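Left out: one protein chain. Kept in place: all the others.
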Amino acid sequence: MSVRHREWPVALALTPALILILAPFVWLVVSSFKTEAEIGQADPFTWPADLMWRNYLDAWQIGGFGELVGNSLINLIGVVALSLITCAPAGYALAKIRFPGREWLFYAFILGLTVPVQAIVIPLYQVLFGLNLVNTLAGIVLVQVSNGIPFGIFLMRSFFIGVPDDLIEAAKIDGASHLQILTKVFLPISTPAVQALVIISALSTWNDFFLPLIVLISPEVQTLPLGLVRFASTYASDYRLVFSGTVISFLPIILLYILMQRRFTEGLTQGAIKG
Amino acid sequence: MLKFLARSTALAAMIAASSLAHAETLKMWGPEQITEPLVAQLWNGIKADFEKANLGVTVEFMPPTGTISNGAVQAAIQSDAGPDVILTNSGIGRISVVKNAKQVMPLTEQYEKRGWKDQIYPWLYTELKGQFGGEIYEVPDGLDALGIWYHKDIFEQAGWKIPATWTEFEALLKSIGETGLQPIAIGPRTTGSAGHLFGNLLQSASGKEVIGKALRREIAWDDPSVAAGAVRLQKLVEAGDIRKEMAGLDLDGASRLWFNKRAAMFVAGPWFTANARKAGYDLANAGYAPMPSDIKGAAIPTGGVGWSWLVPVNSRQPELAMKWIDFMLSDAVMKKRAQDPASTMIYPREIPGVEPPTPVLKDIFAAAAGGVGYNPSVYLPGPVLDTYFQVIQGLISGQIGGEDGMKQIQAKMAEAK
Partner (left out) sequence: MVIPETPGSKVVAPLRDAPAVAGHTGGLSVRMSKRRTTGAATSDSSAGDARTALWLMAPALGLYAVFTLLPIAATFWLSFNSSAGFNTSASFVGFDNYAKAAHDPIVWKSLVHTFLWLAYHVVMAGGLGLLLALAVSRLRITQVFFRTAFFLPHLVSLAVVGVIWANIYDPFFGLLNTALTRIGLGAFTQGWLSDPALVLFSVNIASSWQGFGLYMLLFIAGLQNIDRSLYDAAEVDGANAFQKLIYVTLPGLREVTTFVVSLAMINGLKGFATVFVMTNGGPFYQSELITTYIYRLAFQSQDHGLAAVLCILLSLLAITITIVFNRWRARLSQ
């Protein structure tokens, strides 16, 4: 149709926007190859004299990134897995099972969506402390999952609501319990929503800075965002390391996104948009 | 069977031996800038020396994720997996925060028992004793001395000199401005840096005694004798000697201006040598002078304790921590640090026969030898400090006047216990 005609003019029109929006990235990557002195000269438009690959090596070694990446991965997997285990059944129950107080329970979950973590950080810390979970990856995983439960339940519930009740009827006639219906009927067809949940949890966990800053103290359990903070001190920062460290930190997540991006969009569409 | 026994005994012995060897680990929070190779080298050397002198002990550095001002130290202590000894940015204001939160041990006894009181400047010991009614919670590691850094070559070429009086200084600022250079660079987004300039202005306008009285609440901060410094800052901003745009800069941004020679002067301390090294600035070109004053004898650097050692109440190795502090206070270690190119501060006692490796450090030590004025950032209590820094930002961005600013600070001082 006439849509194909429009492709290249539109693409051309979008190019300035692309340049403007990606400019900060380009600046970051270019700067990550400069020496500290060159960064200090602060001319944003100059190219580094030599490509300092060494910055990346140093950031990795000095920042102890090997350990950090490992911890971040554990953190990520823990949060994603636990989010699915908690949100899928709960979403199903809220969507498909009638029981008294269902709506109030849903309101209670939505309350969490409106409360930012800064608002409850002090008592949250005390809860963790009381449970001996401070400075543990387990502790931070539990908190991050709890933070993500409102949105996760909301996502799964909206998706499940869209699945016709006839499927439940049919399964019930076959004598299936709710748990079986969930695992054998609903989950297999809810890949988009599941993937959306996976990506959203993964993204927010990988980049989470505030909670790990307060909860994870020992270098053995710290995650990537904290590594970058190591390069800063009271009166000076090692910018060449901050920049290269930053690039190292977001490479995995960019990769993950590029790999999963189609499913992700699908999942968003069907999980959040669909009524 | 015998083989099995032999092997398991060997294994057990190995485990026992290794656990003995790793029986004692001292976790140290710090040092800052351990990510800089030069600093890492120095400290790894110190660590090796300590481990040699104390067989069976391993020292582990915990790279700091922040300071007392942003709560990172408190979070670390709180976590119970925290450090056994801490080196951090200090001063009575910050120490009182962790002292009030009951997170650090009193060390007064150790000063007596272990002779620390004889290992720091006598005036320093007296000052520390007077801070918390006789109890001391820190062992100073480095003192700060803040003054004006300027470019020797630019000043020589233009025939400028840092004068002795404030009136002449104002004239100098005018001449510098006329050449298109920024007279003074400031990065108030880094709160410490804001305090450095402001502290100097207060000192220059009012003198050490008056500022001391204000810090001890014997005079109000909005009293004209104290507010004079704030009014001066206001006038400097109004005259364009300090550009309002600088309100959005942090210390790095301001020092960038100075290192690229777009600004003539910058207020900083001996730690600035580290920044200069990173920026590739030729430290031989750095000049240092205290801020001029119309008051006789008041043209001295401001300062106070910069960095100190603290021992958390839940330190797992309190004895080792004390030993470590002994070690750091020893002649050998102090000399080693003072002579190292990575050295960036004034030591808590005189170290005879040691030449600072960088010439500008010599100038700073000389200027500070006669005593330093108060850097209020170091002395103000926590809740007041925040307002103090915000007021300075307000002065530089032209949102508030000197007197009003001081009124706000005084209001907070009155509230704080």
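Lettered A and B in written order, each chain numbered from 1.
The rule we apply is simple: contacts are C-beta pairs under 8 Å (C-beta built on N, C-alpha and C of every residue); 3 or more make two chains touch, one makes a residue touch a chain.
Nothing here was measured: the structure is a model prediction, and the numbers come from that model.
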### Summary
Touching the hidden chain, out of B:K113, B:K161, B:K244 or B:K362, is B:K244
### Summary
Checked against the full complex, the residue among A:N71, A:N135 or A:T246 that touches the missing chain is A:T246
### Query
Footprint of the hidden chain on subunit B, which residues?
69-71, 74, 78, 97, 100-103, 188-189, 191, 243-250, 253, 256-257, 260, 262, 382-383, 385-386, 390-391, 393-394, 396-397, 399-400
### Query
Which positions on subunit A touch the chain that was left off?
3-4, 6-7, 10-11, 13-14, 17-18, 21-25, 27-28, 42-45, 82, 85-87, 89-90, 92-94, 96-100, 102-103, 105-116, 118-127, 129, 142-143, 145-147, 149-150, 153-154, 158, 161-162, 164-165, 168-169, 172, 177-179, 182, 203, 206-210, 225, 228, 242, 246, 249-250, 253-254, 257-258, 261-262, 264-265, 268-270, 272-275
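Note that in this section only the chains that are shown with their structure count from here on.
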### Query
Where the CA atoms of subunit A average out and where those of subunit B average out, how many Å apart are those spots?
38
### Task
Enumerate the contact residues on subunit B facing subunit A in the complex.
32-33, 35-36, 40, 62-67, 71-72, 75-76, 78-82, 89, 190, 192-193, 251-252, 256, 259-260, 268, 271-272, 274-275, 278-280
#### Entry: Contacting residues of subunit A [partner subunit B, same complex]
35-37, 40-42, 62-63, 125, 129, 134-135, 213-215, 217-219, 222, 226, 229-231, 233-239, 241
